[in-house]
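A single protein chain has been omitted; all remaining protein chains appear in their positions.
Going by the order they are written in, the chains are A and B; count residues from 1 in each one.
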Amino acid sequence: MSAADNTPNNPTHGAPAGAAPEPSRRGFLRMGVNAVAGAAALAAALSPLRDLDPDDAPSLEEFFQKHYKEMSAEEKQAALARIAEQVRRRFKLPADRAVNVQDPPPMDGVEFVYALNVSRCIGCRKCVHACAKENNTSRSPEIQYIRVLQMQKGSIDVETSEHHYDPIKIPDHQAYYLPVQCHQCAKPPCVKVCPTEATWQEPDGITVIDYDWCIGCRYCEAACPYWARRFNFGKPQIPADELNLDMAYLSNRPRSKGVMEKCTFCLHRTRRGRMPACVEVCPTGSRKFGNVLDPDSEVAYILRHKRVFVFKEEVGTLPRFFYYFDERGSRYHEPIEVFEPGEST
Amino acid sequence: MDKPGHRLTLLPVDRGTVRAVIVSLVLFALAGMLWADLWRFTSPVEPRTRVPAWATDIATVRQPSLRPEIEIVGFTYRCSTCHRLFPPRPTTGRTLTQHRDIVLKHGINDRCLNCHHPENREAFVDDKGSEISYDQPQLLCAKCHGPVYRDWTHGVHGRTNGYWDAAFGPVERKLCTACHDPHVPPFPPMRPAPGPNTLRMGDQRRFHARHEEQENPLLIYQRPTSRDELDEKEHE
Partner (left out) sequence: MRRYFAFLWDCARLSFVGDWRYHGWMTVLTLITLVGVYAYCHQLVYGLVTTGMTDQVSWGAYIANFTYLVGLAAAAAMLVIPVYVYRNMHLHDVVIFGELLAIAVIIMCLLFVMVDLGRPDRFLHLLQRFNFPMSMLTWDVIALNGYLLLNLHICGYLVYMAYCGREPSKVFYVPFVFVAIVWAVSIHTVTAFLYVGLGGRPFWNSAIIAPRFLASAFAAGPALIILTLQIVRRCTSHRVRDDALLTLRRIVQVAMLINMFLLGCELFTEFYTDSAHTASARYLYFGLSGRGALVPWIWTAIVFDSLAMIILLLPASRGLTLLNLACVLAIVGIWIEKGMGLIVPAFVPTPLGEIVEYMPTWHEIMVCLGIWAFGLLLYTIMVRITIPVLSGQVRARGRHDQNELKAAHATRT
């Protein structure tokens, strides 16, 4: 029954039966009160926005900023200056701390490849923390690009791995360690699925993200077979005294909430010839990095001479991250058995 | 419905108005509750994990001086300070009376003079008896550890710090003794740095389901040996 209860006998032809009749003062007042109440409720519903941090709202320049690949050199310079200013403001840096935001281009004739010696990794996780410090990742909520897996001896199945090991001493002799980070795949599924092309692969092999373009849909995070991509669910918190102020647009400048990030092989270092932070801190020297196109590089030697395998090769993403193993391994507590000729083993 | 004129003096209490008033009151009540932030957001984010300073320190586990020196009771002496006073003994294999704090657990290499030069204690000895300088330990280790040395020269064994591209800066290859104590070379076990504590991770104590261990063929077929049990005790 849709008949209105007021003035049912409206004889005017063509007027909608059950529609509001000719306006009366009472009807107008009713409508008014309801409208005011509705508006008040809507305003109250929107009230949490009063806590919105003005830094979180994009500035006009940021809103109209083009995609990284479309920016001219001047626009890039303007963006870098804006970012430096934002970092200074956000972390309340004193004037004497130099903020350096650059945009190093990829080097010609360079394709970066990473190799990790599974025989030598002891699972100490220094790489995890050095990376977090170098790349200004959030400390709370915690974001770490590298995840070290303690794998059971004899199994490459990650279902049997342990991420949260914390023994008194590592290495655990019943395990081996597999640190995983972004493999900068040659056929990256994350690049394939990004709807706005906010992530792409650069000529030197690094898959990068334009943090000012990403819409935060997290499709890339679902697509990555190596669980290498991270999302800023909350506003990233970094203590100002631990900030690394040598930054690049595409790698370690502080991000906002709601965007993706991941390992970029420290391109702010590596595109200037330096080693990534994880390589420099590894106590056993298990991590190897370099230009695979250079036949004299460490990584080219490894790929030629070592027993190399690719993690989850079957997904077909052609990673640029290779695990290898060589003689002996993390079993130094065992005495070397001497083989006497003539003795049966 | 009553004629409008009749009831103008009293409050308008027809059903339509009552309904409108109820709706308005409800909306105002909601507005009040929302404005007061009745369902405010409490952050589940945990405070950051304390990361010890050593976890991000790029220093190697040892910082060898690469000089033929020894520290005794706070003073540093060059090896020749004592060893030029004593003639080298022809016999070897005797028990040490000095340097008894040095434990030699170098596998089957149990003779000091395999590495140290018999005449000049400020140098090492190579295959043919010539001297190897104290700051070139890798030439010494290469005597026996050929494949590892070969890998080291190509940058594949041991750590490289600094630059991967020599055109931009020094490629710092770490020497053997920066990681390996020459007398007890195995890399010392250490405590791991803090593990992950990500957002809303939940309780991650390892649920050792029988199921998963049965999925690992190696573990199904291995039987623990007595040596393994000894090792377990050592690692307690």
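The rule is short, and it goes like this: contacts are C-beta pairs under 8 Å (C-beta built on N, C-alpha and C of every residue); 3 or more make two chains touch, one makes a residue touch a chain.
Owing to the predicted nature of the structure, the values given are computational and were not obtained by experimental measurement.
Novice: Have a look at A:Asp51, A:Glu74 or A:Asp241 and name the one touching the chain we're not showing.
Specialist: Checking the options A:Asp51, A:Glu74 or A:Asp241, the one contacting the hidden chain is A:Asp51.
Novice: Among A:Leu29, A:Ala81 or A:Ala222, which residue is in touch with the absent chain?
Specialist: A:Ala222
Novice: Could you tell which one of A:Gly38, A:Pro106, A:Gly154 or A:Pro167 touches the chain left off the display?
Specialist: Residue touching the chain left out of view: A:Gly38.
Novice: Can you list where chain A touches the absent chain?
Specialist: 1-5, 11-20, 22, 31, 38, 41-42, 44-49, 51-53, 56-58, 63, 66-67, 141, 143, 147, 149, 157-161, 163, 180, 189, 192-198, 213-219, 221-227, 230-235, 256-260, 312, 315-317
Novice: Where does chain B touch the missing chain, residue by residue?
Specialist: 15, 19, 23, 26-27, 30, 34, 39-41, 43-45, 198-202, 204, 207, 209, 211-212, 215
What we mean here is this: only the chains that are shown with their structure count from here on.
Novice: Please work out the Cα centroid separation of chain A and chain B, and write it as a whole number of Å.
Specialist: Each chain reduced to its C-alpha mean, chain A and chain B end up 22 Å apart.
Novice: Tell me, which parts of chain B touch chain A in their complex?
Specialist: Chain B reaches chain A through residues 1, 4, 12, 14-17, 20-21, 23-28, 30-35, 37, 43, 45-49, 51, 54-58, 60-61, 107-108, 147-148, 151, 154-165, 167-169, 174, 179, 186-187, 189-199, 204-206, 212-213, 215-219, 222, 227, 231, 234-235.
Novice: Looking at the complex, which residues from chain A come into contact with chain B?
Specialist: 5-8, 24, 26-27, 30-31, 33-34, 36-38, 40-41, 43-45, 47-48, 117, 122-126, 128-130, 132-133, 139-144, 147, 152-155, 157, 159-160, 162-173, 233-234, 237, 239, 270, 272-275, 279-285, 288-291, 297-298, 301-302, 305-306, 326-327, 330, 332-336, 338
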